[in-house]
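Take this structure first; my questions come after.
Note that one protein chain of the assembly has been removed; the remaining protein chains are unaltered in position.
Right, chain A next:
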Amino acid sequence: MLHYPAWKTALVLLICAAGVVFAAPNAFYSTVERANDARAAIEAGTAGPEAEAEAEAWPSFLPSSLVNLGLDLRGGAHLLVEVAVDDVHAERLDALWPEARRTLRELRDQVGPFRRVERDGEAELAIRLEDAEAADIAVDALRELAQPVGGGLLGAGGPDLEVDAEGRNISIRLTEGAIAAMDDRTMAQSLEIVRRRIDETGTREPTIQRQGADRILVQVPGIGSAEELLAIIGKTAKLTFHMVDSVTDAAGQAGPNQIKMPDAEDAGRFYLLERDALITGDRLTDAQPGFDSRTGQPVVNFRFDAAGARRFGEVTAANVGRPFAIVLDDEVITAPNIREAITGGSGQISGSFTVESASNLSILLRAGALPAEITVLEQRTVGPDLGADSIAAGEIAVVVAFGAVLVVMFASYGMFGLYANIALILNVALLLAILSLIGATLTLPGIAGIVLTIGMAVDANVLIFERIREELRAGKGPARAIETGYERAFTAIIDANVTTFIAAVLLFAIGSGPVKGFSVTLGVGIVTSVFSAIMVTRLMVAVWFARARPKTLTV
């Protein structure tokens, strides 16, 4: 029992040594962080002149994984947004109308007259026939419009449309499969666009994750305000060009095939535009901020791809003298007259931009439009100062808590306490090493988790030592007492830690943000503390006992 096989000794020592080595970079946090950044920059080929020196400040043969600091410690913005996936469904159904109209027109002699009925808040395209008798024919014809979900290579997804008739009312809805596939595509696109936009700003280490069905979590360290972040990712940036039919005010009514859009600057001014866009923003290949050569005002210069340029050339040639509107997210930014055909494929948007807003708009146009609108659900921003204060406070608290526990343990259990203390120090090293290796994020509650682990890690040792004391009081010899102490305490240690571990797992599964950070340190801390108590302390006790062979024992 007190005999420790050599391989086990070696294994325990190896694990402890690995723990210390992999925890070590955290002790030189800023040096290692700069070295890592410099190395990444050198690899990417964007390194500045001082990068070499910074990279060499931390030798490359040493481990360089660090515990990630959470936004509450480092400062930064956290934004949870929701993508309006339903909008995309409505758009898809809207886009179906011309096709449906054509289909029914071809069958006019059978189905008779029909019209579209606007249904607010209903995810359907509703069509009313004059003649209820013809509904079956119309439904059959409209069902032909359905396409297999997921491109139909395998045809496994079923049709994307559901066509039903109730009397003379026909409704076309998206099937559940189609909605699921569409939402997935919308989310994938949104994530991609958000990522591109944030990358364009050159922020380092953003976290962009999909959460649940229709949410995106964006975490960007170092950004001082979430408004700044929202200005980049919150805009849909849907750019369209329309011919202007007339300028009106709030009372103006849009005719058929017209849409009414407000002026971005002038609150009372509205435009009646042709509903079908001449050209849309997805034809852009580039957008850059610049200055107007005559007025010196900030502008955005853009360039179309070949097909876009051709189309733009044709439309402008056909409409010289008429105004057209540049519409961004349902607002008219500018509505200039076409002076001559624009054939070069490039143009300029001038509105009342500032240098900053022109630059932001260029980023948005380059990265592309979001497929659906984004709204903020939750925002948390921590300034870098507060983060630094929190780290400092956390560090002091950890050191004081650590010191106090070490003193209490030594005072209570003497030499055995000292062994437990060494195990405790190794325990914290192991904890940091594991957190670094798995890339866990340390938050302020996470630091609390470490402090709690320090307090509770001694529990296993306390259990064992108290048990040894009892066995000694019961008159057992030293070897026997130590042996039984470990043996008897074992079930209690396992039971006690499994229950706390259950709490940690649940916190991880259900919690979000800082709570999750806490659960990770707590859970990992439980594992390392059990290891350090029953393996490390025991090894030390075993080695000491083999050497000293004491006749009596005081714990």
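We adopt the following convention: contacts are C-beta pairs under 8 Å (C-beta built on N, C-alpha and C of every residue); 3 or more make two chains touch, one makes a residue touch a chain; residues count from 1.
One rule holds in what follows: contacts and distances are computed from a predicted model.
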| item | value |
| --- | --- |
| Listed names "Protein-export membrane protein SecF", "ABC transporter permease", "Cell division ATP-binding protein FtsE" or "Copper resistance protein B", matching UniProt entry of the absent chain | "Protein-export membrane protein SecF" |
| Contact with the hidden chain (one of A:16, A:454 or A:540) | A:454 |
| Full-complex contact with the absent chain, from A:225, A:257, A:337 or A:352 | A:225 |
| For chain A, the residues touching the chain missing from this view | 1, 72, 80-82, 225-227, 230, 234, 375-383, 385-386, 389-390, 393-394, 396-397, 400-402, 404-405, 408-409, 411-414, 444-445, 447-448, 451-452, 454-456, 458-459, 462-463, 466, 469-470, 473, 486-488, 490-492, 494-504, 506-507, 510-515, 518-519, 522, 534-535, 538, 554 |
